[in-house]
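Pasting a structure below so you can have a look.
Here the complex is missing one protein chain, while the rest keep their positions.
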Amino acid sequence: MKVGIINVTGYSGMELARLLYRHPEVELTCVTGRSAVGQKLGDFLPHLGDIDLTITEDLTEAVDFVFSGLPQVASALALTPVIRQGIKAVDISADFRLKDPAEYQQWYGAEHPSPDLLPQAVYGLTEWYRPQIAECSLLANPGCYPTSALLALGPALKEGLIGEDIIIDSKSGVSGAGRGLGLMYHYAEANENVSAYGLGGHRHLPEITQEIKAYVPGFQPRVTFIPHLVPMTRGILSTCYAPLKDGALPSGKAGEEALRELYRASYKGEPFVRVMSQPPQTKQTLANNYCLVYPVIDHRTNRLVVVSVLDNLVKGAAGQAIQNMNLMAGFEEGTGVDALAAYP
Amino acid sequence: MKVGIINVTGYSGMELARLLYRHPEVELTCVTGRSAVGQKLGDFLPHLGDIDLTITEDLTEAVDFVFSGLPQVASALALTPVIRQGIKAVDISADFRLKDPAEYQQWYGAEHPSPDLLPQAVYGLTEWYRPQIAECSLLANPGCYPTSALLALGPALKEGLIGEDIIIDSKSGVSGAGRGLGLMYHYAEANENVSAYGLGGHRHLPEITQEIKAYVPGFQPRVTFIPHLVPMTRGILSTCYAPLKDGALPSGKAGEEALRELYRASYKGEPFVRVMSQPPQTKQTLANNYCLVYPVIDHRTNRLVVVSVLDNLVKGAAGQAIQNMNLMAGFEEGTGVDALAAYP
Amino acid sequence: MKVGIINVTGYSGMELARLLYRHPEVELTCVTGRSAVGQKLGDFLPHLGDIDLTITEDLTEAVDFVFSGLPQVASALALTPVIRQGIKAVDISADFRLKDPAEYQQWYGAEHPSPDLLPQAVYGLTEWYRPQIAECSLLANPGCYPTSALLALGPALKEGLIGEDIIIDSKSGVSGAGRGLGLMYHYAEANENVSAYGLGGHRHLPEITQEIKAYVPGFQPRVTFIPHLVPMTRGILSTCYAPLKDGALPSGKAGEEALRELYRASYKGEPFVRVMSQPPQTKQTLANNYCLVYPVIDHRTNRLVVVSVLDNLVKGAAGQAIQNMNLMAGFEEGTGVDALAAYP
Partner (left out) sequence: MKVGIINVTGYSGMELARLLYRHPEVELTCVTGRSAVGQKLGDFLPHLGDIDLTITEDLTEAVDFVFSGLPQVASALALTPVIRQGIKAVDISADFRLKDPAEYQQWYGAEHPSPDLLPQAVYGLTEWYRPQIAECSLLANPGCYPTSALLALGPALKEGLIGEDIIIDSKSGVSGAGRGLGLMYHYAEANENVSAYGLGGHRHLPEITQEIKAYVPGFQPRVTFIPHLVPMTRGILSTCYAPLKDGALPSGKAGEEALRELYRASYKGEPFVRVMSQPPQTKQTLANNYCLVYPVIDHRTNRLVVVSVLDNLVKGAAGQAIQNMNLMAGFEEGTGVDALAAYP
């Protein structure tokens, strides 16, 4: 299958190239990137030096499958003709995630370029929408924060364990902000520093809320989501808090075990989610496609606390995108994204 | 005033030495440390090379004031004779923080060495207990996490803005774990890594709860406190969540302004707490004694979110300890701890 | 081919496990590790959770090939019976690198456990000894620093470009020191810190000198080698300095081009060495098996300066070890170690 990457020069795009290069079912044949048109990929990005391609301005040859690593709005603009041509595509940007164009406009400050395509887009949280993903042509790859939060809360939501007051406190490495320069991401400023941001409302909040509502009809979550920047390159850890419903779980240690059992059952057979017995660490997913989930009960307050970790550029972006491509193309789901984490 | 430091070889102890050396009212005359007895301080800790002292096993000469940087239990054992001799002391360990010896035993797994001294110990959150601190002989210096959480929540608690469901999600640099070796603090493991710990209950939880209850009589907080390790040396950021009581604040932007005004009024004149107009960063307090506080409203859920930052070794340990010593000794409160942050 | 790893619990051992798990020609069937005997590999090292093995004390079953990730001396002791049994082995420790047992004793402070095996051991710098490696049964995997230095200097040595005054200034990430605890590797000490060490003579110096002499008969290098610890987990950058012989290269820009051309010719066809046109960065080899080499001329002083980078745990340890195993077993050389770097 011939595959193209739109905007290989951002972090999602280069991570796609890294992973696709070793994908046995795929030939990477076209990479675009406005800032480096005409350059050899390996000259612009030396770690991709084994890939013999020249960066082009647009998709230049027939490809069977397209990934877009462009920012929002630009991504929808670039993908719309591709989709209309009948080529399957995965959009790593946020453009096809929110179902409601009005909500899109509110959060992204722009009219949606092709709202008519929204109904056919499938939200690509693989573990929740596997059948729909396998059938779709246009996949909206989830945000990195939503992936970590939804996989942390999914089983508790599905089993009706928790009430609607949900707090998601996420900590992300700096690559999540992309390759665009900014003082907040300048090394001497970001290093040895932690800060909260998006306190007035981060764009991943409506995505999380939409998906929780879709997952549990009738549930009206009141979600507070606060992301934080921590001094590392890759990785997200989300700590999710919610009240446990009375009687939802046995008391004491038995409750803990029942909870973990329920999570294990829920994720049974999942190739890229693991329920842990010890608190997970982001480094345990470095450069790999896993999401590690650790649910516990705060017995003093009868709250559920779930910690999840993943690599924002892999399970939070390019890895999940390829996992979804595999489903869309009929390949084995883990093909090309089954490397173990590069720990330490 | 002749001052001694018990256990100068831990991070709190060496930070005390660093700050006291430039304190104009104090002469550092004795430093102890079991692992380095007989060595010159500057040979064991080269950054303290300007201080011409030899590390001893015990307090060897008459001192007027003592700091202990020992771990719990050992600290109470070492300080008890000092206190009984009538020498004023600041304990940086947790030994004199919890008022109830049974609670101490439960959380620290040891019988309290001198429970009869507990009633005279004053909890040294300077901003809350200034008059009592000025009068006391035995000061229990607050934990780093409690300092950040209590200063973040204080004004909202005092004004009755919030309900009892409180969540404190803290992110700490690795020096908070001390100088003792451990795989979790081994560079190759801790670097590029974030993890949650203490999920079964961290020792700073009862301290936080005790102090909130003491601060607001009748208030019965249900606190979930989850600390996280982030890859930096110094700094704590705490994100605190609590439900706002209906009508506690005006709606919309006016509420935000009223909230900030209320926090500013509450901390008016405080030399080391600043209410910020922008989200603060831990680096803005690097090596300095400030706690920066930023309260906001999550209007979608009517929750209070307060972010606070401080340097765990300064305002969270040695700096606040010296601030308290200044009060106890009748010096100007900021003497010796008024350096600006070493940003970037 | 059934493969065993002795001491999977060190960084080299766990990196071997990570890479071998995806090696298509190999089945990892046995992993030993004294500190964790009886534990599931995935419980002890969660990032290896996909590998269903229990850690044993000794090699418990028939294996066709053995890697040792033990420290020196212990490694020779463990491997000697394996070798005598006729099983092929790669030793990642230093035990079989120095040809002269007296030199071994001088630098490692112990009598060599099996000096009779030294003559059959082949030094596994793949690019220099490919034919010998393919024939050998006992392979001494090169040290991380020597790999970076020898690949940097090789073409200049071979072509007789340089004189004998060689200075190698290396900068290594902290994982090079292994998983054993030490204050120098304690996060709060190693972070935001650079230091030189081994100034009295590092153990990799005799290895470098031996190999240069073997590579260029009659050449008597005077090597100064100073390693430095830098605050990152993985990666080595070596900056190598040597006087250019008069007339060895054309003057001016032509000299630069001739030099690079000569390096390119020398490494032509090499799967894991690349001669760069821009100064390389350690991150360009993160978790990958490349060594990137950049030679330049300091025209003001007529010196050669060569910068090389690699990942100390991959090309500097486990990756090169597998590259060598591939040769020894008759597999394609790059099998299992051809992943691109996990940049950024």
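Just so it is clear, A, B and C label the chains in written order, and each chain counts residues from 1 on its own.
Here, a residue touches a chain if its C-beta (ideal position, glycine included) is under 8 Å from a C-beta of that chain, and two chains touch if they have at least 3 such contacts.
Because the structure is a prediction, the values reported are computed rather than measured.
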item: Absent-chain contact - pick from B:M1, B:L53, B:L77 or B:A287; value: B:A287
item: Touch with the omitted chain, as defined above, among C:G200, C:G218, C:G247 or C:G269; value: C:G200
item: Selected from C:A188, C:A248, C:I322 or C:V337 as touching the chain missing from the view; value: C:A188
item: Footprint left on chain A by the chain that the document does not show; value: 11, 173-175, 177, 179, 181-183, 185-188, 190-192, 231-233
item: Interface with the unshown chain - residue positions in chain B; value: 11, 14, 18, 21-22, 43, 45-51, 175, 191-192, 233-234, 274, 276-278, 280-281, 283-288, 292, 338-344
item: Contact set of chain C toward the excluded chain (per top definition); value: 165, 167, 169, 171, 173, 188-189, 191-197, 199-201, 205, 222-224, 226, 228, 230-235, 237, 239, 241, 243, 279-283, 286, 294, 296, 298, 300-301, 303, 305, 307, 309, 344
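Rule of thumb we're sticking to: only the chains that are shown with their structure count from here on.
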item: Distance between chain centroids, defined by C-alpha means - chain A, chain B (Å); value: 37
item: Chain B-chain C separation of Cα centroids, rounded to whole Å; value: 46
item: Residues within chain A bordering two or more other chains; value: 191-192, 233-234, 280-281, 283, 286, 344
